[in-house]
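Excluded from the complex is one protein chain; the other protein chains are retained at their positions.
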Amino acid sequence: MRTDRALRALGVAALAGMVATVWLGLFVTPNAVGFADGTVRLLYIHPPLAWVMFIAYGMATLSSLLYLWPRTRHRRFDRLAGASAEVGVIFTGLTLVTGSIWGRTTWGVWWAWDPLLTTTALLFVLYLGYLAIRNVPGDPETVARRSAIAGLVAFLDVPIVFFAVSWWRSLHQGPTIDLATRHSYVHGSMAWTLLLGFVSFTLTYVWLMAHRYRLAALKDLEDDQGLETALAERWAEAVR
Amino acid sequence: MAPVVSLRDAVALAGRFPLLSGVTLDVGEGEIVHLSGPNGAGKSSLLRLCCGLVPLRSGSAMVLGHDLSLDRRSVRLLVGYLGHQTFLYEELTVEENLRFALRASGSETPEATRQAAAAMARLGLGGRLATTAVGKLSAGQRRRTAIAVVVGRRPRLWLLDEPHAGLDAEARGLLDEIVLEARAGGATLVISSHELAASGGSPLADRVVHLDGGRVVAAPVGEGEPAANDSAQGVDGVGHAAPQDATSPEQPFGPRKPVTAHVA
Partner (left out) sequence: MLRDALLVCGKDLRIELRSKIGINQVAPFAAAVLLLFGLALGPSRPALQAAAAGLFWVAVLLSVVLAVQRSFAVESADAARDGLRLSGLDPAGIFLGKGAAIVVQLLVLEALLTAGVALLFGARLSGGLVLFAACVSASIGLAAVGVLYGVLSSGARVKETLLPLLLLPVAAPVLLGATKAWDDALAGDPTHAGVWLSLLAVFAVLYVAVGTVAFGPLLEDA
């Protein structure tokens, strides 16, 4: 099938990209000035992970919105939201781990309560809550609607949290991430590798999403067919 | 005259399980319909569908002119539901519960309050009991309170789920009176019970609708119908022809209407 082949091509491309990123990142690009030995390598995976995390979250929120909007109400958006949340939770966890490692090597602490990472941690917990809500039993439309509303309610919280934590941190003298300094050292082969990292992680996200979505669609199909059987069994109860 | 309740192949689900697997039913204004059937037949689900609590999965359902597939909420104010649970607040007294229910449904007119108070007194809830917290009442007394709430709301459609359960003989008699008065006042009633003949039969019903397996079926063999079925009446999908029983155990109270059960 065409989609199968396209998916496989996508998977191969994603894998190739990731391998290339790792190889380039570990062996080819130089050590950067101002970073502890070797930690610049994290530059090639941490920002891409965070980027994908935001895409996933945005996708889940957008799909929830589309599902709730009467004109675009369709089960596919609910499946998209669920798939995106599941994939997103993985990337969020990885973002937290790589961020923490970076913090350890750069500032000597495993966790520095900086605004971005703290918001990410909160996002992680919100994702988990969202997935918990999706698992509450009910008929598909009910679950979809309930999850969509819950997703939006959680989404509204994220900017508030970010600002709150930023204000909170700005009152304390402590290590802060300065995005500018991070990127001012990025040029040449580093820049290309970083770009490659972004691209390959995004491809990986799309590939994972496609498979997860397919799984959800198949499950819905099975459930719908199960309805016919269930109806028949119910009628049979009346035959005495 | 448009039927008060009109269902066509109504399917309702709870998760994956079909509560109702295709119910077709008409209830005309002023009728008292008895829903009968074994446990798990779908009687409660049918009543809950009619008051908009259960979403309609497929088919059509019109209740009091409202299309339930479009809007389940608006019909709830027009309907009086007596379910297995009483929806009463344990910490509030009988009086307070009644007042809250009437205010909530917007029917706290002086007339309605007077009627509700009268119903309370009739059901033996006046005096000391009126100011007792519901949590301290017996199950039967709570049931009576719930009935008083329904009476107070003066709905056009009454949906009673096993109303006689938990009531003593005196209360059952009172309930029967209330039911007839409601009908005399223009209301329509659908009452469910899994016994066809409780306390001497179901004298109130104009007709009986049998449910089984989530849909309307013909009367099981051995139970009579209040009136003879048309032999031209179709057989249902299950394959049973409507039985022609010469004797019927219950005596319909008042004018009998011909059976027009629409068999699914």
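Odds and ends about this structure:
Note that the chains are named A and B in the order they appear, and that numbering of residues resets to 1 at the start of each chain.
The rule is short, and it goes like this: a residue touches a chain if its C-beta (ideal position, glycine included) is under 8 Å from a C-beta of that chain, and two chains touch if they have at least 3 such contacts.
This one's a predicted model, so the numbers in the text were calculated from it and none came from an experiment.
Summary of contacts with the chain left out: across B:L92, B:A112 or B:A165, the touching residue is B:L92.
The missing chain, though absent from the display, is touched by one residue of A:L66, A:L80, A:L96 or A:A150; that residue is A:A150. If you put the missing chain back, the residues of chain A touching it would be 122, 125-126, 128-129, 132-133, 136-139, 142, 145-146, 149-150, 152-154, 156-157, 160-161, 163-165, 167-168, 171. What chain B contributes to its contact with the hidden chain is residues 14, 51-55, 72-73, 76-77, 81, 83-89, 91-92, 96, 100-101, 103-106, 133.
Just so it is clear, only the chains that are shown with their structure count from here on.
On chain B, the positions that touch chain A within their shared complex are 11, 13-18, 21-22, 40-41, 55, 57, 212-215, 217, 220, 237-239. Chain A contributes residues 137-139, 141-142, 223, 226-227, 230-231, 234-240 to its touches with chain B in the complex.
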